[in-house]
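Working notes, structure below.
A single protein chain has been omitted from the complex, and every remaining protein chain is retained in its original position.
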Amino acid sequence: MTRTLVSNRALVAFVGVVLIFAIGAMLIPGFSSLFSVRAMLVLGCLLAVAALGQTLVMILGGIDLSIPFVIGFANVVFASLYGSGVPVLLIFAIVLGAAALIGAFSGAISAALSVHPLIVTLGVGTIVQAGVQIWTKGLPTGSAPPFINTFVSLGGSVGPLPFPWLVPFTVVLTVAVLFVLRRTIYGRKLYALGSNPKAAELALIRPVVLWAMTFALSAVFAALAGIFLLGFTGSSSANVGAPYLFQTVSAVVIGGTALIGGRGGFVGTLAGALVLIELRTLLIGMGLSEAMVQAALGVLILLLVAAYGRDQHIRTLI
Amino acid sequence: MTPTETTPRAGGAWRTILAARADTRLAALLFVVLLVINIVLNPARFSPTNWLSVLGLAAPLLLASLAVTIPFLAGRGSIDVSVGPLMGLINVIIVQVLITSAGIGSPVVLVAAALVLGLASGVLNGFLAAILRIQPIVATLSTYLIYAGLTLVILPSPAGTVPAWLSAFSGWLSFIPVGAAVVIWLIIRRLPYYDLLMAVGSDDRAAYTSGVNVPAVRFTAYVLAGLFAGLAALSLTGLIGSGDPNIGPGYTLIAIAAVALGGVSLAGGVGGMTAAFLGAADIFLLQSMLTAFNVSTFVLQMTYGIVLVLAVCLNSEKLKLYLRNRMRPQ
Partner (left out) sequence: MPNRPTLLRYDDIVLKPGRQPVSGTIRAGEIIGLAGLEGHGQEQFLTTLAGLGAMQSCHVAVQTRAGGGIRLVNHRQAAQQGVVYLPRDRRASGIFPALSVLDNFGIPSMPQFSFAGFLNRKKQKQRLAGYTEFLSIKYPAMSAPITALSGGNQQKVLLARLLALSPRVMLLNDPTRGVDLNTRLKFYDAFRTLARDEQIALVILSSEIEEILQICDSVSIFRDFQRTEVIAREDMSMSRVMAAMFGQKEVAL
């Protein structure tokens, strides 16, 4: 029953994607135009990549608040290194490697010392962002290599298909994550530890190792999103990740992954990310100001989650 | 359940702080050290005649920290991240809607309005998180977005002025909002509700099986958080002396950092006003000290982060247990 419920939640999110699209297409002229659909797809994929780690961390029963800071870190460091002529492959290795270390540190500390990950990732994220700002003296420079620009560009195309490579990349990534979560030791351990930490330790799972790995993955994908964003916006900024703090959490929750751990998956998150981006586009298309869009989005997230993402009553936990 | 905080005795504030529970000892130590450094660095600012102004400067963070503490005490992921934007929303409603547009200047009306708005937000958050059972961080994140959005709609950029009595909340009257919070907390401590709250936070299943209405206890925790956020908004409005839509949201994360520093457990059942105030005071004094050194905001930010991570690690029960086992002679 649980399994069907989980897949149902992801399914519900996908139904939501279609439904909101239909509403948008009816209400707003141009909502279903190629340009608008492509923009929503690209933005949705960017958010999904950033939220991949948040999904894994939440299956574990944690939360990663350092995602926006790591996005900013990758964005700025990649641009600076590229600007100073470091080979691109080396930059990838440096940025993703450093992100992995940052994430692993947060995860290991949280698990080893039983400190809530919310606090650790907040602290570590703050340190990372401040470090970047001190390094660049608040004035980041540099840009992305052209191939990254085309990879995420709104005008990009894959052969005859009218969207950039980011879109098929995200689809492949989704399938890969699905496979890893279902069919690898890591994936099953992730769900087990999230489902019952005490039983997991007795079942020979090492929580510190798994937490370090998972938070490292979260940071690596946040960094990847940061690099993509560099290609998308064209210039670097340490604060480029700021909206992703709440958006990743919302996408994961709308996608049906519960914060209590042990349930959910990335397929739902992808749908959740698309739902969020569609809603934003819809609200902006209706002529609302940025402030009203924010408030309305808050109301809509509440309605969505109240409709199908509620927690169990305490009596069912006895 | 945790042992209660010590009540003030003849030994004075120092003794009270140092004799406090183990969870807050680190924060208390840090408080003393930071206070001494601050007094040495800036004797004029921290002279007794200036204490009320200093309290006024610190009050919004102190009260915001107390507000975020209460849901944490209720456990199982209870959290209120909407406290910061709520302070901002109340600030612009008081200044823009009540003072500027409606021309109201009466202390009774404005104070009542701030508290009622705070309580209303608490009722909303409590309903969403405790009754409707939307995961608390998602529920309060949504209200976060709603409040922050509404704030900008009401007042897109800083504007307005406040009556003199309200400005005084950051000066010689600064003891009023903080004092009110202390009194309310001390009353809560003496109510049976406090025991229920701590019981639910420590082990909600056990509390439920022994007949505690767990959702009602959690609901009340959010309502109280809203009430304290209302007081925090009054202090904030007094301090900035105008309406500012951008300043509120920042308080959420700093307040959460402060209470973690103070030793409040995010898992529930551990902490209270002393922990919240000490953590907030530490952050405030740290900020004050670094400003005296004239460092950049980036260095300030990095110091926050390092202090926060170090403090929560040193406060970890697991680390203490490990060290104790290590030190024990075989």
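By written order: A and B. Residues from 1 in each chain.
As a convention for this text, a residue touches a chain if its C-beta (ideal position, glycine included) is under 8 Å from a C-beta of that chain, and two chains touch if they have at least 3 such contacts.
Everything numeric here is computed off the predicted structure, so don't read it as measured data.
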* **Touching the absent chain when the full complex is considered, from A:A112, A:L178 or A:A192** => A:A192
* Please pick, from A:I94, A:A112 or A:I205, the residue that touches the omitted chain in the full complex. => A:I205
* Mind pulling the chain A residues that touch the left-out chain? -> 1-3, 183-186, 188-189, 191-192, 194-196, 198-206, 262-263
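Following the convention adopted for this analysis, only the chains that are shown with their structure count from here on.
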* Structure fact -> Counting only contacts in the complex, chain B reaches chain A at residues 77, 79, 128, 132-135, 137-139, 141-153, 156, 204-205, 208-209, 214-215, 253, 256-257, 260, 265-267, 296, 298-299, 301-302, 304-306, 308-309, 312-313, 315-319
* **chain A - residues contacting chain B, complex** => 63, 109, 112-116, 118-120, 122-131, 133-134, 138, 246, 249-250, 253, 258-260, 289-299, 301-302, 305-306, 309-315, 317-318
